[in-house]
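Here is chain A:
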Amino acid sequence: MTFLLGQSMTGGYGGADILHDCTIGVERGEIAVVVGPNGAGKSTAMKAIFGMLSLREGTVTMDGEDITALAPQERVRKGMGFVPQTGNVFPSMSVEENLEMGAFIRDDDIRETMEQVYTLFPILREKRRQAAGELSGGQRQQVAVGRALMTRPGVLMLDEPTAGVSPIVMDELFDRIIEIARTGIAILMVEQNAKQALNIADKGYVLVQGRNRYTDTGATLLADPEVRRAFLGG
Partner candidate 1 sequence: MMDILNTLALLGNYLIVPGITYGCQLALGALGITLIYGILRFSNFAHGETMAFGTMTVILLTWAMQSVGISLGPLPTALLALPFGIAATVLLLLITDRYVYKFYRQQRSTPVIYLIASIGVMFLYNGLIRFVIGPDDRQFNDGTRFIMKAREFKEMTGLREGLAIKSSQGITLIVTILLVIALFWFLNRTRAGKSMRAYSDNEDLALLSGIDPDRVVMIAWILTAALATIAGTLYGLDKSFKPFTYLQILLPIFAAAIVGGLGSPVGAIAGGFVIAFSEVAVTFAYRKVFGYMGYEVDGLMQLLSTDYKFAVSFAILVIVLLVKPTGLFSGKSY
Partner candidate 2 sequence: MLRGFLMFAIMFALLALVGFMQSWPLAFAILNLCLISAIMSLGVNIQWGYAGLLNVGVMGFVALGGLAGIVITMPPVTEAISAGGGGVLLALLVAAVTIGIVVLLYHRLSGKLRGIAITLILLAGAFAARAVFDPAVEAIEAVDSARTGFLGGLGLPAVVAWPVGGLFAAAAAWIIGKVSLGLRSDYLAIATLGISEIVIAMLKNEDWLTRGVKNVNGLPRPVPYEVDLQSAPWLIDLSERWGIPVVEMSSVAVKLCYAGLFTVVLLIVLSLSERALKSPWGRMMRAIRDNETAAEAMGKDVKARHLQVFVLGSAVLGIAGAMLTTLDGQFTPASYQPLRFTFLIWVMVIVGGSGNNWGAVLGGFVIWFFWVEAEPIGLWLMDVLTSGLAEDSALREHLLKSAAHMRLMTMGLILLLVLRFAPRGLIPERS
């Protein structure tokens, strides 16, 4: 039983379907990466799993429970953490307040979780009184990931977390994501930087026009000459 599974998802934003019988899943402690050319429906697939568009067919299950009908907010309460590609921090609020807002639905003591986030991203501890909008792009992404971790989610979903950051920052961020996965959290990630992302992936999905084209472990996909030629630029 896959921990988080979007099974045979078909649907779009009203109008024509963007996803066609698309299946994506991830286990606890695993990193799954969705790659593919522009317009392949990668982000759409992730949004479908998160409930931001309604499916015409197919189901989404988490920990065995059918959550297809739930709104995104309810899925957050069920243990999904989502980091949008843009607008993923509260720019005028301090780093610490961003984390607090991430934990808004929690009524218990959040200090321990915040401590874990600070341990994971030490720079955030340093800048915790600073407004998130004043941070660099890479630091802002760390705030965004930290914010999503504040609900202690079972699965963390990242929509192109390395868009617009330098290669060094990207490597750093991927290292952190591996660390997060080691704590037992399932990670589902959409990525443009396919090669680097598949490098850290336990499971890789190559989507083309809203359909599953290749599904395998990250290493196998990287080794597949056909995949390399068509999607990874040789």
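The rule is short, and it goes like this: a contact is a pair of C-beta atoms (placed from the backbone, for glycine too) under 8 Å apart; a residue touches a chain by one contact, two chains touch by 3 or more; residues count from 1.
If you want to know what made the cut, all candidates are chains of the complex that A comes from, given by their letters.
Note that the structure is predicted; figures quoted are calculated from it, not measured.
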Report summary line: Among 1 or 2, the complex member that touches chain A is candidate 1
Query raised in the report: For the complex, which residues does chain A have touching candidate 1?
Result: 72-73, 76-77, 82, 84, 87-93, 97, 100-102, 104-105, 147
